[in-house]
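Removed from the display is one protein chain of the complex; every other protein chain stays in position.
== subunit A ==
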């Protein structure tokens, strides 16, 4: 383990996992699978057998930034108990029109810009108050075209 990983795991919660999660995962976690981003999913072994103890605990250890939008929809459905079959055990072929999951890019250069936004086209759309200045190289007004 590199020193920087040690320090981030000690002092931040948003990089991978904290020490608490690490120890808990080592003691009770059962690895369920890994998604294409390298996030690893676990479930607790405590009360797996007895549902009366409450629902099974499921969690993810991020590979990198702990950003919930980096969990793909398939795994998110499993994490949130929407379904119980983890995607790693399911044979699912995506349709051709299904796009790959993209985390929320807000705040990054790849952030979504709505059509018409100056940042999308790089050009300012026409607005009230615009005028066309004359330049000496044009013909006289009304006679040019």
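What we mean here is this: a contact is a pair of C-beta atoms (placed from the backbone, for glycine too) under 8 Å apart; a residue touches a chain by one contact, two chains touch by 3 or more; residues count from 1.
Operating definition for what follows: contacts and distances are computed from a predicted model.
Only one chain is not pictured, and the protein name UniProt records for it, out of "Transketolase family protein", "Cysteine desulfurase", "Nitrite reductase" or "NADH-quinone oxidoreductase", is "NADH-quinone oxidoreductase".
When the omitted chain is restored, the residue from A:4, A:99 or A:132 that touches it is A:132.
Considering the complete assembly, subunit A touches the hidden chain via residues 128-136, 138, 140-143.
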